[in-house]
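All protein chains but one are shown in place.
Labels run A, B and C following the written order; every chain starts at residue 1.
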Amino acid sequence: MTPTQEQELWMYRHMVVSRFFEETIETIYMEGKTPAFNMAKGPIPGEMHLSNGQEPCAVGVCAHLNSDDIVVSTHRPHHVAIAKGVDLKKMAAEIFGKKTGLSGGRGGHMHIFDAHVNFSCSGIIGESVGVAAGAALSRKMQGKPGVAVAYLGEGAANQGAFHEALNLAAVWKLPVVFVIEDNAWGISVSKQASTAVKYNSDRASAYSMPGVHIPNNDPIEIFAKAGEAIERARNGEGPTLIEIETSRLAGHFMGDAEAYRPAGEKEHLAEIDPIPGFKKRLQDQYQWTEAQDEALRGQARELVDAAIQFARDSDYPAPEEALDKVFV
Amino acid sequence: MTPTQEQELWMYRHMVVSRFFEETIETIYMEGKTPAFNMAKGPIPGEMHLSNGQEPCAVGVCAHLNSDDIVVSTHRPHHVAIAKGVDLKKMAAEIFGKKTGLSGGRGGHMHIFDAHVNFSCSGIIGESVGVAAGAALSRKMQGKPGVAVAYLGEGAANQGAFHEALNLAAVWKLPVVFVIEDNAWGISVSKQASTAVKYNSDRASAYSMPGVHIPNNDPIEIFAKAGEAIERARNGEGPTLIEIETSRLAGHFMGDAEAYRPAGEKEHLAEIDPIPGFKKRLQDQYQWTEAQDEALRGQARELVDAAIQFARDSDYPAPEEALDKVFV
Amino acid sequence: MTQVQAKARKLTIARAMAESIAMEMRTDDKVFVMGEDIGELGGVFGNTRGLYKEFGSERVKDTPISETAFIGAAVGAASDGMKPIVELMFVDFFGVCFDAIYNMMAKNTYFSGGEVNVPMVLMTSTGGGYSDGGQHSQCLHATFAHLPGMKVVAPSNAYDAKGLMTAAIRDPNPVIFMFHKALQGMGWLGTEKDAIVNVPEEVYEVPLGKAAITRTGSDVTIVGITSGVHHGLKAARELEQQGVSAEVVDLRSLVPLDRDTVIQSVRKTGRLIVVDEDYHSYGMTAEIIASVTEAGVPMKAPPQRVAYPDIPIPFTPVMEQWALPSAEKIVKAFAKMKENE
Partner (left out) sequence: MTQVQAKARKLTIARAMAESIAMEMRTDDKVFVMGEDIGELGGVFGNTRGLYKEFGSERVKDTPISETAFIGAAVGAASDGMKPIVELMFVDFFGVCFDAIYNMMAKNTYFSGGEVNVPMVLMTSTGGGYSDGGQHSQCLHATFAHLPGMKVVAPSNAYDAKGLMTAAIRDPNPVIFMFHKALQGMGWLGTEKDAIVNVPEEVYEVPLGKAAITRTGSDVTIVGITSGVHHGLKAARELEQQGVSAEVVDLRSLVPLDRDTVIQSVRKTGRLIVVDEDYHSYGMTAEIIASVTEAGVPMKAPPQRVAYPDIPIPFTPVMEQWALPSAEKIVKAFAKMKENE
């Protein structure tokens, strides 16, 4: 399955938007946190897990999804949320803890929920998989269209929930795709030090489901393989496990000193940054010009700036509203 | 690896002892529970999970173990406990809830602990595996001899703990063997209805460890394959996953109506009862005579009767001792 | 009268639960059931009996022994418009799957600012008294009730069981439905006769969060839930012999907690005994005593708790029966209270 030029541009644009978004958050996150770095301070307090470098995993999969489809993501959700079509303004406002945020500021960066596009996530490692399987079950039982995609990190593949949910999805032949973003690290612990198998995709055989390994963080390859998996799911042929080798360009979270990285790793990852790579591909394939690129980047920047401005301009909720929405 | 005649007789004898023990428990369990079956009544109250038919899994593995080695079993522990050398009298007394029981009656049938032979179990499905891995880690760290064996049912292989512990054991190359007793049922749910793979031993590849499938509940085959796995563990070559196709001749627990069994299954299982099978083998291989068999059975019966008598004759603990042993 | 008796229909809690679920499944195709052995077997404790036959394996789904997966799946299905009823066979097993329950089921509504509802019921068996040992006999009332975002109910009789289950299924929020094994009316677990009561054939709701005054009295308030209520009623009868008039309050619901009903009762009686089969410390008994104390209700003597001691539940009947709450202990507690006056 190969993407059309339109689809490639859609993927590239969303990668750029996502990267701009993260870079902007990165800058603003540090406001109020210098000279002394205190997580509680500034317009964006709390933990911040950036997705820089992992954009291909988001766009290559979500290019095949529409708003009816379900995505359950992780503690590192921004890139996937953007590719899934989560309202960027409301997401920014949520990250700022504003009244206009997706949940009015109750959830925050690790709890991005947008019911309009069926997007959610959990800050607990491995917990996305069961929820996605259940949403897929719901569609199957209701005979409604729609597939579910669960994102998880390679570190999450050693969590018991992974095993249970994949088995359940396979036994019930659910329309769900499990996408592992292998960025080689679980905080400071390497995949190799924590995982008894080289490719988690090989674990698919333990559930009699197809396992697909995608090297090189390549959006086109991801598009192709994810497309097949999602088609299988839509056709009622059951779940697929995909593992994508991707890059975590930033630290685990903002403030991570990254001393555990081998020398040169960050530089190498910067060299294989998927965004310039994609640009080059567009240039080679479609005579993509600098002017076109500038224009696309300009639009992306506008989108992000507008979202951030919306977040900044929005009011904080009334403190006592903390008591609402526990029950409906 | 093939057993010596001595080893075969050891296995056979322990299978017979175990069966006599279970049959005796089965009878006594019903005391006070007729005409109205009330689990709380009689000399042996509570749930009772009998191991009839699964003896080969116990003896084929434990024939290779000594008292230093660690075994962590399940809610269905009697046959394994007997093969591991747990004090039969104290175990019987424990099941009767007597003061002379292994824990003075605090634990009961699902919580058989005998520190002298490093035997323990848990009534929570799948929880044996982590504990066994940890005991193996302890031996590795202390440079002390000894391997750990975790028993679990085929249903437990769909519990998250299984996945986590196998991965951990493989990453740390621990001297542990995971033995799945596949009796085809998890209470009323069949393996096929709950498990996405035909043989759980095939799941070993998800942890880069050897996976061994043993059909036919054959003690000799189990002895051979378990022997190799335990030798690998002793030689520091890491963990192994073994799945044994065995038979649950009785219900899941006493009182189980077993309506879920396909017609004829119980009769078929009775036909392939491993104990007569083993007897026949001894006759063919070693001219084992009826007289010898009678003698062996006589001794086995004496052992069991003495244990039961000990249990019956023992006093109940003082009620207020319930408050002791929470902490040491 | 004979008419009424003819109409009168006593059910066990198990049957009342199954009947409520069946009635909701008939009228709402979003409702379905998942759990271990809840299909053809009808549930180890009988509360799904008949459902598999009537609704089939698609809506009454046996699961693998994968609580984290199928409870997580219930959260996903509920968020997508279904109304799952999942069974955690024994509450004691919560430790293998509690994240899906307390961090997702209970919080996703809040995290989504109310945009995502999680209308599901988690039913789970509680309680001991039949020598099932320390991993199969617990109540864990406070373990669930302490954490925000989930309602927690637990019936003491079949009438409440049907009505609470109906209300729980219809509630747009996650509800934990705890049923005590000794009250299920499964002969093999012993049977508390008083739990088997007349149950209307028509559908009805018992509101979540309202306690019931099961017996009115003027000298002492005995507060309990599930088995505790029955110990309280037996104690009340014994106390009556001594000329003491005991009021028995059945909380029925731990979350929301009907503090008002308890407080009003103690205002009237001036004495409080709280009974709970869950562990003594940091439990329901402390919450009730603290709530009444905070309210400044004058009491004639310090309140008393009759709860499970802070020990793992022993297997041997002599220890377990000794440790369990009982009518006798409640009567003793009252006597102790009188001494202190």
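Please note the rule applied: a contact is a pair of C-beta atoms (placed from the backbone, for glycine too) under 8 Å apart; a residue touches a chain by one contact, two chains touch by 3 or more.
These figures come from a predicted structure and were not determined experimentally.
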item: Touching residue (missing chain; options A:Gly107, A:Gly146, A:Gly211 or A:Pro239); value: A:Gly107
item: Touch criterion as defined above, residue of B:His75, B:Lys89, B:His111 or B:His213 at the omitted chain; value: B:His111
item: Touch with the omitted chain, as defined above, among C:Asp92, C:Glu115, C:Asp219 or C:Glu247; value: C:Asp92
item: Which residue of A:Pro3, A:Pro77 or A:Gly126 touches the chain not shown here; value: A:Gly126
item: Identified contact with the non-displayed chain, of B:Ile28, B:Leu50, B:Leu65 or B:Ala133; value: B:Ala133
item: Residue numbers in subunit C that touch the chain omitted from display; value: 68, 92-103, 106-107, 110-111, 134-135, 142-143, 145-149, 254-255, 257, 279, 281-287, 289-291, 293-296, 301-305, 310-312, 314, 340
item: Subunit B residues touching the omitted chain (full complex); value: 70, 72, 101-104, 106-107, 111, 113-115, 118, 120, 122, 124, 127, 129-139, 141-142, 148, 160-161, 164-165, 167-168, 171-172, 324-328
item: Where the unshown chain meets subunit A, residue by residue; value: 36-40, 45-47, 97-98, 101, 104-111, 122-127, 155-156, 158-161, 186-189, 193-195, 255, 259-260, 316-323, 326
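As a convention for this text, only the chains that are shown with their structure count from here on.
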item: Centroid-based (C-alpha) most distant chain relative to subunit A; value: B
item: Averaged-CA centre spacing for the pair subunit B and subunit A, given as whole angstrom; value: 45
item: Subunit A-subunit C separation of Cα centroids, rounded to whole Å; value: 41
item: CA centroid of subunit B to CA centroid of subunit C, Å; value: 35
item: Sequence positions of subunit C contacting 2 or more other chains; value: 63-64, 66, 68-69
item: Numbers and ranges of subunit B residues touching at least 2 other chains; value: 158-161, 193-195
